[in-house]
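Of the protein chains in this complex, all but one are displayed in their positions.
Chain nomenclature is as follows: A, B, C and D, assigned in order of appearance, with residue numbering initiated at 1 for each chain independently.
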Amino acid sequence: MQTEALLRSPDIVVEPTLTVERLKAYYTTKAFGIDRDIRAVDDISLTVAKGEVYGVAGESSSGKTSLIKTIVGAIRPPLHVVGGTVRFNFGGQTYDIYDLKPDELQAIRWRHLSYIMQGSMNVLNPVRRIKHSFYDFAFPHMGLGRATFWDRVRDHLRKLDLDPGVLDSYPHQLSGGMRQRTTIALATVCTPEFIVADEPTTALDVIVQRDVLTMLRDIQRDLGSSFLFVTHDMSVHATVSDRVGIVYAGRLVEEADTPTLFRSARHPYTQHLVASLPKIGDTTRRASLSGRPPSLADPPPGCRFHPRCPLAMDVCSKEVPPLVSIAPRHRVACFAVTGAPS
Amino acid sequence: QDISNLPRKETVIIENPEGTVKNPGWFNIWVNGGGGLSTGLQQLTMDTLWYIDPDQGINGPWYNSLAAEKPIYNADFSEMTVKLRKGMYWSDGVEFTADDVVYTVQTQIDHPGMVWSPLLAVSVDSVKATDPYTVVFKLKKPNSRFHALFTVRWNAIWIMPKHVFEKVEDPLKYDFANPISISAYKLKNYDPQGKWYIWEKREDWQRTPLGLLGEPGPKYAAYVDGGPPDKKTIAQLKHELDIIHDNTPEGMFTLVEQSKSLATWFKGFPYAHPDPTLPAVIFNTQKAPFDNADVRWALALLIDIKAVDLASYRGAATLSAVGVPPTGVAMPTYQAPMHEWLKTFELDTGKSKIKPYDPTIPTQIADMLRKQPKFKDQIPTDPTAISNQFGYGWWKPDPKAAGELLERAGFKKAGDQWMQPDGQPFRIRLTVEGDSRSVFTRAGTLITQQWKQFGIDAKAEPTTNPWQPMQAGDFDAAIAWSVETWGGDADLSFFLDSWHSSFVAKPGEVQPARNWQRWSSPELDKIIEGIRGISFDDPKGVDYGMEYLKLVVKEMPTIPMMSYNVFASMDTTYWTGYPTFPDDPYTDPVPNWGNSRLMMVKLRPTQP
Amino acid sequence: MAAYMIFVARRFAQLLLVVFLGISATFFITHMTPVDPVTESVTAITNFGKSDPEAIELMRKTLTELYGLEGNLFEQYVTFWSRLVRGDFGPSLSAFPTPVSQIIFRALPWTVGLMISATLISFTIGNTLGALAGYYRKSRILKIISLGLIGLQPIPYYVLAFILLILFGFVWPVLPITGGYEMNADLNLSFALVLDIIRHSILPAMALVLVGAGSWLTGMRALTSNIVTEDYVTFAELGGVGSTRILRSYVVRNAMVPQLTGLAMSLGAIFNGTVITEIVFGYPGIGTLLINAVHAGDYSLVLGLASLSIIGVAIAVFLIDILSPLLDPRIKAE
Amino acid sequence: MFTIVRDLIRYNIEFAVGFAILLLLIGAVILSFFSPYPAADIYVVAPDMPPDAEFWLGTTSRGQDNFWQLMIALRNTLAFGLGVAFLSRILSLVVGLTAGYAGGRVDRVLMAINDSVMVIPHFPILVLFYFVLKDDMNWLMLVLILSALGWSYDARLIRSIAMSLRTRPFTTQSVYSGMSMRKILVEEHLPYVMPIVFATTMNNMIWSIGMEITLSVLGFTDVDTPTMGQMIYWANSHSALISGIWWWVAAPVVAIIVLFIGLFLLSMSMNEYIDPRSRLNRMGS
Partner (left out) sequence: MSLLLDIDHVGKTFTQGGLLSRRSIEAVKDISLQIEAERPEILSVVGESGSGKSTLAAMVLGQQLPTRGRVLFDGVDVASIRSGADRRAFMAKVQPVLQNPFEAFNPLKRVDRYLFATAANFMAATGKPTRQEIEARVDRALVEVGLTLAEVRGRFPHELSGGQLQRTAIARALIPDPRLLVADEPVSMVDASLRMSIVNLFSSLRDRLGLSIIYITHDLATAYYISDRIIIMKKGEVVERGNAREVLDNPQHPYSIALKNAVLTPDFA
């Protein structure tokens, strides 16, 4: 509880910095006769307000990484965007990610939009010292003289409780936590307005994880940036995110403010996620979900959760439930909640 | 572009077949120290008492070089007296005297390890200068051919400059870095990497035996590493290499076709010079079944020499059915009379009597070649020219007779395969010299193919160095030569003496050089002893020679095939005067011979 | 630092062991050769001249004694090592009494000079093109150049060398076709000499580069196309780092470690390509020496040359081993 | 298997070309058994004939039909290259996998041997072997010797992969399933090093065939077995390059180039097939 209070941002300005509309992105594997689409992002719409921390949760392979790769325009074949738009609003100006020329996109990167990749243990060039990465990534964006630039970098590191000595280290000389923090420092040194982080704390131990989360939160508060934050760990979302969207098999199935989501989730999948979280001091038996996650190449028709859903109805296997607002800032996609279509 | 900074018109560039010399700064020719021999060193700066040219020579094949006259033996050949020329000078201005000769002999005897030390040590009892121009050798045992040691065929014992070597502590370790010359040229420069040597005409060239024959034409003579045959050919087409030592037959044909300024020994086919060496199929006669003359004859009768000739020399061979090379003085002296004798020679196979000799083979080859448009005009029609260029004749292939001979030797044919008397398949491994003499490999491959077709398990085995297995007796048969003659002199002792049975090694032991076939015969011993007992210029020598030739026809210890044809050629852009047959066959055109120094005297600039 | 020194010392001990084993193996192999240096010398001496069987026997005995070949194999082995540790390869047998080292070191600079420059040039060309081809996978020109170089690579070196020689020495005679410098050259160091040497080295070097560059190219291309999929490259691309910089500091820099190991190996093994160069272009060097020595059964010289090569490769590997922790900070000195 | 090949041919132009070349080679190999002339026999046809309808690739100066010589030489060279590649791959696999998996003393001993082999200069040793073995230096022997020399560098590569495989959890799983070391190496680890084995096979073949040619040109091999090297040797000893018999040299050279381009394309596309990362790269383009 204290943690929550400590970490939670007090006020949320309601002006979307990011607007995602009907976004679809598929992995198309055409070669060798196996002709198929993996619908990793399937018709997702969401907005992120200025200064908001938006969390994306969902089990492994549900398409979280694909979603945010699409959002930041980091797509590589075979992933490609099939439909929808991604618009950022930086300083009153709108940038449509898939309408920009490569050099325009290059220009907003890092300056306005930073991306901390999943598995960021390996994102630093292993054979060069860390300062070179800072120089390569940030120097062209900051328009500062060399000396001022390095002063700024050192200040930034100190602010994040990192010894500026890390600049002279090689990545492998740092522990996992340090490396993750350095990557975060690298992603934030240009004070971007929008930060995207994919599983920044997975594979860190609890104490380090807490440090890193605190640091992220501090940065976010300092810069007033928006955060798009992906992890499968619900307890992290509980701690960090202002609002959480639950992704199941490439679709957004529920979205609500964090407390709402944890207290009164409506989608059966979300309910299950919340209910299965063990807590210290609580030994009541937790049920586990049967079945296995659907294949995105050949997802079940209708609601993708229906084969595992305790509340499944006939219609669920035939029609796709739309994401419907059932309360202010609470959307859910489930016929059992919103009622079957007539 | 120029390949040197020498005045091209005054320089003759000659291939040295030794290629790259391993230890280029070593000029002490009396010690085998890795230096080159035919870098020009032995041709242009060395000299000794006499020369016998493989061909006609300038005033006859015999030339008294540092000696003033022929050797003088006492009655029982145990003493040889030499009269020396006067007025011959070393290139450093010191006069050549009898002391140099005595010193040469004595130093070598005193230093085992020097090249000619053993030869001298086993023959010379004592050597003395009775006056500055007379040397007397006392021999350990009578030796009617002792002078041969000092008579250049390819080389001989070269005379050492006493005044240089006597100052040296150990002549075995002395590199003779500034070679003092007793001939018309002296060292100008050499490549420390061993690729070229440049010799310059001495100002006092008249004071040398070579100079006595006339003024040498080229001011400079460069002996160079010619590289692989194709490259030599290219270099000669570019006029960058005046004399090629030896080429592939095809390289020679290419030159003939493309060069407008080529001189060769024979003007037409086969162009090459027949060396006084006799490539033959040499049997290891100590090894069964090659100890049986019937087997050897059978194998000879299985060879279709026309095919072998075409395969090895593309027809450019000079054939010989008898045991002397078909070249030089041997043609009138031995080949022609033997030709007549062979026409009537009969061979008894046990079942039938055949006349194996076919005198028409050279004509057949000439006719065949004439059909090829490339060579049409170059093939002689005159019978003498055909004999000179293609040889007199050879054995007719006769598989039937061969089979009968084998049967007489106890062989049996089982299916397609001939079996030895002991029941084992008849297997022959024919050792051939691989990369350096590809014509031998070609010939060997074809011969074994012919044997194989007859049902013998035969295979050619190329070896880089056939002398090794031949010395060790570790072979069935080989293509190589064990016959070498003077070329310009009819005396056969040059090789024949070492065929005496006393020199034949026991099986398994190392055979001293020459009689690779390890053949011993009381009749041959008698011939050899006869030759030993007469003087080298005794006309009886030729009679002994004929006896030898008839003997080896009957016994066939080796199957003589042809002369070793050397595809030497000269580009005449800068120089003329190359020896050619029959116009002016004054010397062997192959430039690594010591005798080839005569070319220097004959070469004249083409362009003024 | 101390740890590094221990590591270096350990590697050095390993180097010594490897050199010892390698040279010993070569010693015994060379001494197994049926070619007897004495017989060889005797043949060389008597091949063309008058020979007398009795004298030849005497010569054989004398030479055996002179060349010091009387002891048994083990004794010779001990002598060999006791000399070698003093840096002495003994006298050459086919060029007795000239020391092997003198013969080798006369030719060595040429081989080393030509092979090192040719290797470095093909390394540079091959790796540059390979990196570009791996990074810009769609480029047509690069594809064609790569395929061209890869196609040249298997052409037998002898044939390629000869074609070059015919092209540039005969058809369009712009380059000298033989030797390391012109005949009768003044070998005192001068500008003209250097020019002359360079002119003579162009053809042989070109032949070596043409066949060598292809293999560097394939290696580098493969490495590069692996490295471009690494996270740190993707991250740098997303970070807006310029593509030249990515290619240079991220891709090539990471690929260099294995390539440099390969470079060290091929520099150490300069023997292998040199023989045919020397034969075709008449270039000075140790290749011809080796063939000569083998033909002549000159074990001393063969051993000298082989040992040199073994030491060369071993040292190259050693250097790369001790330098690679500095090149690639991830590699730990174990 | 069949469908994979079919799809590879359809979607991967490199593979298709490589595969076509492979078929061509196989065709040549099969054809070579139907040669009307024994391989080593000479003067069976008129020499020096340029290519025409009767002699597709002309005839050699040794009176052999160049086409049939080439077919037989291709077969022998392929067998030679594959033989060396196969044997040396086995050596490097055994050493590399064992050293990487076993670690410790085994690793040290194996690597000491490995490094000693690595530093031995190939060329002098081959030339020496030729002298030591003389007549026994036949084609099979050369395969054995080259195999014995050509494995060490690749063994090191394989070892480095094996070392990381050893720490992979599935190795532990296999150990606790009671599998023997041999079984783990052969069945669990081997598939992972196959890509590198493929890739090194090509280099190894270039190396061994190149060595064979070099040795042949220098006259250090068995002249009775027609191979690419032997063809060039004979062509060279008949000065074919300068006497205008170009087809005699061109045939083996073109064949070798085609052979290697084929091998190269195959190994490249196989690698892409095996390594999903580069496969995915391609599909985007």
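As a working rule, contacts are C-beta pairs under 8 Å (C-beta built on N, C-alpha and C of every residue); 3 or more make two chains touch, one makes a residue touch a chain.
Computed from a predicted model, the values in this text were never measured in an experiment.
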item	value
Of A:G91, A:G143 or A:G281, the residue in touch with the unshown chain	A:G281
Of A:L204, A:A249 or A:V332, the one touching the omitted chain in the full complex	A:L204
Options A:E59, A:D218 or A:E319, residue touching the unrepresented chain	A:E59
Residues from subunit A at the interface with the omitted partner, ascending	1, 3-4, 59-60, 175-177, 204-210, 213, 232-239, 258-259, 262-263, 272-274, 276-283, 285-289, 292-293
On subunit D, residues whose C-beta touches the chain left out of the figure	168-170, 172-179, 187-188, 191-192
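Here is the rule we use: only the chains that are shown with their structure count from here on.
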item	value
Between the pairs A-C and C-D, the one where more C-beta pairs touch	C-D
Whole-Å gap separating subunit A and subunit C, where each centre is the average of the chain's CA atoms	56
Distance between chain centroids, defined by C-alpha means - subunit C, subunit D (Å)	23
Centre-to-centre distance between subunit C and subunit B (centres being mean Cα positions), rounded to whole Å	39
Numbers and ranges of subunit C residues touching at least 2 other chains	34-35, 162, 166, 279
Two or more partner chains touched - positions in subunit A	76
Touching residues (chain side subunit C, partner subunit A) in the complex	230-232, 234-236, 238-242, 245, 249-250, 253-254, 257, 327-330
List of subunit B residues in touch with subunit C within their complex	1-6, 19-20, 22-24, 26, 31-35, 112-113, 115, 117-119, 121-123, 148-149, 153-156, 172-173, 175, 188-189, 191-196, 198, 222, 224-225, 227-228, 230-231, 234-235, 237-238, 464-465, 467-468, 471-472, 494, 497-498, 503, 510, 512-515
For the subunit D and subunit C complex, residues of the former touching the latter	112, 115-116, 118-125, 127-129, 131-132, 134, 153, 199, 203, 206, 209-210, 213-214, 217-218, 228-229, 232, 236, 241-242, 249, 252-253, 256-257, 259-261, 264, 271, 275, 277-278, 281, 285
